[in-house]
Structures are given as structure tokens and as C-alpha cells.
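What follows is a single structure, and I will ask about it in a moment.
Incomplete set of chains, arranged as in the complex.
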């Protein structure tokens, strides 16, 4: 598979056996999504063949692939926000009675699908009102509802928190029992080891190895992904927190918390627990109601992200595609957009822009050929890196990262953790919203756990265990 | 039920009964160029002079809008209507219905396709085309190169142009070297003329069929420095042009009248007929009045010059 | 961040009611005449039929500026056809029926052409249909060589002003007040379109394609086909509308008929609360929009507003009508 300037896949040959769960891993930009897009008929391979049950097949578009029993959950959400959950799930295969849409039957069936993924919202909820994770659950339910013989999942758990992920695994196993073949892409290597039968590793579009997952450890996989030894994953914690709270909030939507200079504060919680909403209140895109926000002890009012930025508060959204980036703008333009003033009050210094963009490229190891190409050509993980670079550009005093390592490969994750630590070391206050518990525990100095918009409790670094966090997040003793 | 009650009170039959103020609707095309603007101006002038009557003036960009306006005027309970059609045939059916409903109909300029008007004050676009063309041929001594500017594609334009072309065809000495539409618009005419000038080294006269366009043409000629060698024949008697004719400007040897003031005559007719009771006056009011189009010459120009008109 | 409240849902209706009340106050009995109310519904029936089709096109993420010119083209064709058929000794009604079918067919064809160029040619709908705006009108002018085309079938006009008598009501002339066929067609089409949009699979696809083409494509919807279909549908409705116009005028002025219909139709759609961004909209809103526009003209006539000022009044009322519905972020 080739794109202008990029050879995304190069002579990859893999065999997927019926009824197996086959993991596909690789660094950002390795070509996983591209491969899957080919298998699901979204893109056509420039060379090579696809065989189904030994028969060479040509896939003319998605419709054709679906007819041949191949369904895919894309890495990026592809839902119709304007429609309801059930309407999305049945989009393209609506049930009708005498040509008229059979609303009740579709809603009824949707209930069962939503239960399978343990979603708490109604079939008649408007997709636009769901959180990113909620939407992901819809995507999964939709893919399952097709009951395809081959189901491709491109980083389905990236935006899910523990319980959702767990229920997804149960679901996958039950599918396997039904004889469904599942191709599973993830950057969470532990998951891969846990549920996959086989794992295939790609690197820079080249097939590296295919092995049984049982006898593999995350670090083994990590090694063959990046092609070198990775010493322990989470960098050692150095406690750099000091001084008075930089930012502190009092009952914003019922939540109060504060973060100090050089502190890395974790914000844990389940899907829809209100973490993003809280963050958005901090940058003025959501009303803070009766709440108070104070910076360095002085109460401040923030009406817009612009206010927030002026005050040194930066927020990296979890919604990379919708809010984080301008996909049609070039990488350079994305990196400098939030901080453009620094490149000239009126006339912008393109050269200077390019230079700093390049420096971020190397700092965060962004994998892309052309910095002037549109961001939408980058792989998911690399897009994430650009989104973060864009805000580091503004040299914030408080950096709020919402699902920062979503879709980022292990190597890059480590670099990102190191970076966050270093920034904290330099006195920046960081709030890390993450649904990936190991990340919270491995990285944060302190974690605040939320449920239904309220703060359920707070754990110091040595109190942090997955059980403890889950207990607070769910309110039930972890069995 | 309400309908018929109020209807009775205002219906055409009781028109002219003393004390009761009469209502007349005036329906005209929207002012999208000088001449139609003139129509509006004269309509306002004439209505102002008859304050004893309640006037409703409504303009329309296209026939459907005009039909709607007429229907509305009916429900407003007008006793008479003065209509200048956006297009003749499309307005005829509604006019017929309104006439049947007992409303006095005065048709101005563009005639209905059926004799449904009580009085038809006709402007003769074919004559406009013919007479202007004849003058041009005469002035050129039967031979010369001319450019033709048409107006907005419409019945009026077609009538004028085809009538003129017939005359030019009949005179082999006359050579039409350029022909295009200036949309009865000064600016557009200026551009078109500009192109015609570079494309035709030799042009003796321009048949502009409308005074707005005539002025645009003049601008183009001046700009190209060819205003000495080419003369223009516009049409409709815009005050500026009439003045130029009066002042013996070589560029404007003549003009053709097509006075927008004719709407005023229509309005006046409606007013006086209603006052005296339309059913009585119908007896001696001519059903068809033809407004001749005259050739304006330096001699007679002053009779057609109205400095305070907007057109 | 979304704020959908009653106003944004029913703002258009509210505006209509307000304007209605204003008219009742200013015009009184005159306005409430059954005949006048009848006119409200029928006067813009043609534009209404077109606006309904336009709603689907806009929901599907498109737009069509060629409808006005296409009305003239289809209208011209239908009159030429009806004359031809009648002169070939066909019964008038038969001739009218066939000419109507002809007009609709031509409209549909034109719509398909628009749709194909837009979806397969991947050209912005705005330009393609801008081309149509110029092109279709031109063809109409050629057919009528710049002038008007008159029907030689008198009964065509009877159809244009025919309808169902409204019981217990007489007009000034003492005759019955007819609920015109045009109004009936308008209402029928609106109901049908509403059903298609909300109750059928096609309607669902129209929304999906307009809201998120990629998602629609990944859901195995053939977005090209859907796009072509909506334009074809609109084209057909334009053909139908042209018949209504032609019948009312018993002729077609090829240079003038349908002028500005595109703007009126689109205005009605947007006033009705359909977002030009595509992906959402309502037919009933469009109907309200059409009625609102008609009501404005009626009000202008009734209150002797000077013709120079009329544009301002029209503009302001339209603006107010949509401002009432403000607050829907997606309009940003």
C-alpha cells in the first residue's frame, strides 16, 4: 500500500485462522490501520492479494467487504452525531416493515447490543450527547450487531476505562466461541497478551513476526515492536511538587481539587464520570456554575480557552479529531496555531514556525514524512503527539492532558512520560486524565478519583493500587 | 362568512357611492432599470394627485409575484386595478378573474392576450423598434455599419428588436457588425460596447433600444476616444437624452419616446372613471387607447422634456 | 455544548403566528376572509413544492440554485407539449396530463444531470447548479425565443384556477371560494416528503449522507446514489411546480417565470430551521417558511408599504424569524 511519499505497507503476508483472536501491534505509523483498511475494503492495496478461505478475493468497497462477512471498528470514530444510538447501529441495514422503518424492533434489538457492551445510555440517546468513550461503545455495539465472520478492531480500548475494557474482552471471547475471527489492534500490550491467541508485529510497514501470545510478555512484544530493548516502562518518580497550589478549584460541578507546581495529578474515573467536563469547565467551554477557580491564590474567571491560555492553562482534548487538531492544516500550522502570536504580532514568521515544529518533531519523535502535509495523513498516535506539542508550545503553567497517550505506542509513551516528568521538574503543574490505570499509577504523584462528576476521594502515590482506584471509581469493592 | 360581508361593503357594485373612500391598486414591474423606475415615479406622482382615493402600489419582479399581489389587492377590496404586466400572457388569466369579480381593470403598455381590460392604454414596442430603425436607416443614408444592444430577454425586448431587425434586413446597405444584450443596464451596456469597439474598427451608429444603455454606450465611446465618429439612438425619452437632443448634441441626433408617464394616464383614467361611477363612464370611455411612439427631434424635444422627473 | 430548546424547535412556527396576529390586528376582517387565507396557502404553492424538495437536497448536504431557471424550462416544455398534444386531436385533459408528465420527466432528467456532476464529478453543488441557473434559463429562452409561450388549451387555465369548493363560503362575486389544486398538491407533497424523510430507509440515508458522508460510506451506504437521488427528486418536483405555474398563467414567460425561486425556496428551508450544513432538517418547518414568506408579501400589500421600503421590511422579518431560532450552535 502506498500513499504519495509514503510506503505504508511493504510485502506483508499474514494468515488469520478461523475463530482465532489475532493481535496486530506495531509502532505508530507501522501500518496497522492501513492494513486493516485494506482488509475491510476501505482502501485498495496497490499490490498483493487477499484470500478468504483460500479463495483470492477483491474487495470493492465497504459494502462488498460486509457482504463477505468482514466488519471493522475504525480507530477514529465514524458515527452520525445527528442520529440516535439505535439509528447509528442499524445505519445501512435498517429493519423495515412494508418499507417503513420498524423503529420499535430496532430499539429493542439495540438494547441487547448495548447490554453486551455494558453501556448505560439509551438506544434513543443522541450520539452527539455521548462522551468519546460512549461513542466508542456504540461503534463496538454496531460492529458486533453485524455478526460478521471476521471482525477487525482498531484500538477499541484506547478511550475505554477498565470496566468497559473488561466487558469488551468478555464480548470478544464469546464471539470467538461463536467462531468469529477477531483481528485486534492495540497499544496496550498487556491486553494483547491476555486475550489474543496469536500476535503479529509490524514495523515501518514490514512484517516482523507472528507468534503465539500465551508465552509472550508485554516487554517481549515491546522489544520486537521497537526493535530494541526497552528498560522498565514507567520512569522512576521524582517528587518535584512544591510550594502553594498553582491552580485550585472549589466545587466546580461539585468537584474541588488543587494542583501544585511540579505536581503530576492524576484524574481517574469511569467513562462519563465527568473528568472531561471538569477540564472543559477549567478552560471556559463549559459553565462552572457556582464554582470558583483560583490561580496562585487569586480567584479568576475564565470565559474561553483564550482566557485560559493567557493565564497559562492549557488543555489537550481527548477528542483529537474534533477539538484537538485541524486535520486539514499542515503539521507545522497545527503545532504553532495556539501560540501564533509568538511568531509575529501581525506578520507570521514561517521560517521560525517551521523550525520550532521540527524541534517538537524530534522532541516527541513524531513520525511523518512531510511537516507541511495535512495532519490527517498521519497515523493516530502521531496525531496525538502533534496535539500535545501544540499546547507545550504555549509554555503553560498548568497542563491538562485528557487521555494523553490514547493510541500512542509503547516507545512514544515512554518518551511522553519522560517529557511530562521533565516538565513537572521544571515547575509545570500537570493534570493527567486517564482511563488507563497503570498509567495513572505509574506516572502520577497523586490521584483524584471521580464518579458522576463528584470527587470520590484522593490517593497518594503509595496508596495507589488498581483496586483502590477502582473501588473509589465504581463505589463497589473490587472482587 | 366574514369574506362575503366585508366583500359586500366594498364590492365594485357599490363603487362611487358618496362618502365611502374608494380603493385602487396599481401593479407594476419592479424598478430594475431606469424605465421601470420612471414607471414607479409617475405612478406615485399620479396617485398623489388623487388623494380622495386610497391607492395601493405593488411592484413585482416576476409574474407569479405580480399575480399574488393582484390576488391580495382583491381581498383588500379594491374597486379598480391599474396593471402594467411583467409579462402579458401570464397575467391575463388572473386579470380575467378579477374582471369577472367586478373590478375595473385598466391595462397599461403591455396588453393582455384576451380583451379582459375595461381600458387598454397600449404602448407599442413593435412601433418603437420599427420607427427607431427607420430613423437610423434614413440618417445613415441607407448604408453603414451599426451595433445593436438588446435588453433583458423578454417579450418587450423581442418585440422591439425583431421589429427593428426587420427594417435593417430590408436595407442591404445596413450592416449589423455587432449585436449583444446590454440588459437595459448602463453598466452592462458600457462593458459590451467596450468589447464591440475593440472588435470593430468601423462602427457608424449604435442602436441601443433604451436610454440607460445609450448612456452606457456613450461612456464607452468617450473612453475609447471614438465619440466623434459614432452616434447613438437610444429610446424611451429619458430626460438627459431628450436634453442632449434639444441641445443638438451630434451624438444624440434623436430619441424615441416610450414615456413611462403612461402609467399616470392609466391611473388618472381609473380615478375619474370611479368618481363618476365606472358603469356610467364605461359607455363613453374608449376601450383601447394607443400611445404613439414619437421621434424626438431638436425641434420638438422641449415638449418631451420633464426636468424634475427621475427618468 | 448543544442547546436545543423549544424556541430553536418551534421558533419558525412562533414567528408565523406572531406575523399572523400582527396581520389580524392591522387588517382585521379583510385578512380573515376565507378567500385571503386560501390565498396564503396557494399563492406560493409552486415555490412550496420546490422548497420541500430543496429541503431534502439541503439535508443531504447539497444545494440547488438552478430550480428557478429549471421551472422556466420545464414550464416552457409543458406548454409546448400541451399545445402539441391538443393540436394532435387529443382530449384537453389527456393533453394536460401527458404534458405534466413530460415536464416532470424533464425536471427529473435535469436533476439527475446536476446530481451526477456533483456526486461523481465531485464539483461543489453551488457551482454546478449555478451553471444550471444560467443554462436552463437559456434553453427556456431559446424554446420561447426570448418571449412568452402561450397555451392554446383554455382548460389548462381552468385547472390552474380550479379546485375544491370550500363549503359555506362565497366570494365577493357571490361565487364559491375554491381551494385550489395547487394548494392541495403542495400539501400532499409536503406530507409525502415528511413521511419519506422520517419513516423510510431512504430518508435515513439522506440524513446520514448529509451529516457524515464518511460514516455513511463505512456503513455501506452508497452515498453517490443517495446524492443523485435527492437532486433527481427535486428536479421532478420542480417539473411539477412548473405545471402549477403554467396552469395558473395559461402560459410561460421564459425570461421571467421562476426568477428568484431559488432564493425564496432556500430562504423558506432555512427559516424552517433546516441547517445549511446538512444532516438535519424538517419538512414542516419548510412549509412554515413558505407560509411566512407569503404572509410577508400579503402584509406588505395590505399596509401600503412603499415599494422602495418593501425589501427592507422583507429582509428584517426574515431575519427576525431566524433570530428567534438562534441558539442552535450548529449554525455557527
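Things to note:
Going in written order, the chains are labelled A, B and C, and every chain counts its residues from 1.
The rule is simple: a residue touches a chain if its C-beta (ideal position, glycine included) is under 8 Å from a C-beta of that chain, and two chains touch if they have at least 3 such contacts.
Quantities reported herein were computed from a predicted structural model and do not represent experimental measurements.
What you see is one copy per chain type; the file as a whole holds them as A x1, B x1, C x2.
We take it that only the chains that are shown with their structure count from here on.
Think of the whole protein's Cα atoms as having one middle point; the chain whose own Cα middle lies nearest to it is C. Counting contacting C-beta pairs between every two chains, the top pair is B-C.
Between the Cα centres of chain B and chain C there is a gap of 31 Å. As a whole-number value, the distance joining the C-alpha centres of chain A and chain C reads 46 Å. The set of chain A residues touching two or more other chains is empty. Contact with two or more other chains is made by no residue of chain C. Listed in rising order, the residues of chain A touching chain C in the complex are 42, 61-63, 66, 72, 74, 78-83, 87-88, 91-94, 96, 99-101, 128-129, 285-286. Residues 1-2, 199-201, 204, 207-208, 211-212, 214-222, 279-280 of chain C are the ones that touch chain A when the two sit in their complex.
For chain B in complex with chain C, the residues that touch the partner chain are 1-8, 10-12, 30-31, 40, 54-59, 61-65, 67-69, 71-77, 86-94, 97, 100-102, 113, 152-155, 157-159.
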